[in-house]
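Notes to accompany the following structure.
Excluded from the complex is one protein chain; the other protein chains are retained at their positions.
== chain A ==
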Amino acid sequence: QNHGYRTLSLSGHVGFGSLPEQLVKKSIKQGFCFNILCIGETGIGKSALINSLFNTNFDDPVSTHFLPRVQLRAQTYELQESNVLLKLTVVDTVGFGDQINREHSYQPIVDYVDAQFEAYLQEELKINRSLFSYHDTRIHVCIYFISPTGHSLKTLDLLTMKSLDSKVNIIPIIGKADGISKTELQNFKNKIMSELVSNGVQIYQFPADDETFSEINTIMNGYLPFAVVGSTKEVKIGNKMVRARQYPWGIVQVENENHCDFVKLRKMLICTNMEDLREQTHARHYELYRRCRLEEMGFTDTGPESKPVSLQEAYEAKRHELYLELQRKEEKMRQQFVQRVKEKETILKEAEQQIQTKFEHHMLMHQEVKQKLEKKKKVLENEIALFIEKKANAELLRSQASVSTPVVTLKRDKDGK
């Protein structure tokens, strides 16, 4: 690692021994992120376990068995202990294993894990990026709940774990372990572990390379999968309130190491290996995702003749490709636009036609009515003319009659006397 660097000895106190302290101080200021994915069937005790692990009552709505498909529900909490601020995100798989046909149960989970990697990768590839203030949502650990059947792993369990083991650190646990007796439990654990091995499922191994923790980590590896019991209720034992489950035949205490492995899980998950889980996620799982994704996108480190492809060329090639894509899309949009314009034109033309027809129709009507009226007018005019004639005649007759009438009256008087 030293690449030929000479080691020098210091002749006095320099002070860079405080470097880890400086680093820690900065990390505390930034705060820590930890993301847990809980996979397990509805009712297996995921919420109870999380509540017990973090000794608090997160408000989780109760799920039903009747969801049509698996949904992932993520909730983020801010926890603080002394001066450490932890942004804890718990992702629950709601509806896992409930459907009649469970073929697609694990796909949404895999998609979710990939989506978090993708989001980080996108940020990393940005030109103007801010990785140090990025809220890391990548899943650091997956707690897989195995049903306490006492027999073996279900096919769904194997399939799901196999699809996730190269993407996330898996810690298998047996949920609701208070239903198994001690003897049955050890057999069950052995069966599970051998099935995992024979199916090639890679679960998270507690690291045994650090001197301080190698011993305890190795021992703990032997206790996998942890048989846990979680509880949201507290029971009074002696003069303390402890998390426990009360049965007619006794009380199962969550934090009693004789009763279940809960304390071991908490110790391993939080007190000993939280940082390692985060590092494995970033240095191993994320790098693998990134590598696959970049290769998928067409980037390579070495070109067709195994010559190293320079960053320049890779970006240029990619940019050209995207440019062509952009052109294609533009052309498509242009054609669509032209099409739409044509369609609109046709519609408008039709409308215009219709209006024209109506107009002509109305003109016709108008003509007809006008003609009718003209006719009527003529008729009336004729009548008027006739009437005037009649009137004139009548006048004439009256005037003639009034002239001849007095002669007749005289004659009558002479005679009549």
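Rule of thumb we're sticking to: contacts are C-beta pairs under 8 Å (C-beta built on N, C-alpha and C of every residue); 3 or more make two chains touch, one makes a residue touch a chain; residues count from 1.
The rule we apply is simple: contacts and distances are computed from a predicted model.
Undergrad: Leaving aside the chains you can see, what is the UniProt protein name of the one that's missing? Options: "Dihydropyrimidinase-related protein 2", "Terpenoid cyclases/protein prenyltransferase alpha-alpha toroid", "MYND-type domain-containing protein" or "Neuronal-specific septin-3".
TA: "Neuronal-specific septin-3"
Undergrad: Considering the whole complex, which of A:P68, A:G200 or A:P248 touches the chain not shown?
TA: Here the residue in touch with the unshown chain is A:P68.
Undergrad: Could you tell which one of A:T76, A:Q246 or A:Q336 touches the chain left off the display?
TA: Once the missing chain is taken into account, the touching residue is A:T76.
Undergrad: Any idea which of A:R334, A:K349, A:H366 or A:K391 touches the chain not displayed?
TA: A:R334
Undergrad: For the chain that got dropped from the picture, name the residues of chain A it touches.
TA: 1-2, 5-29, 32, 53-59, 61, 63-64, 66-69, 71-84, 86-87, 89, 91, 94, 104, 107-108, 111-112, 114-116, 118-119, 127-129, 131-132, 135, 137, 210, 212, 266-267, 270-276, 279, 283, 287, 290-291, 294-295, 299-301, 311-312, 314-316, 320, 323, 327, 330-331, 334
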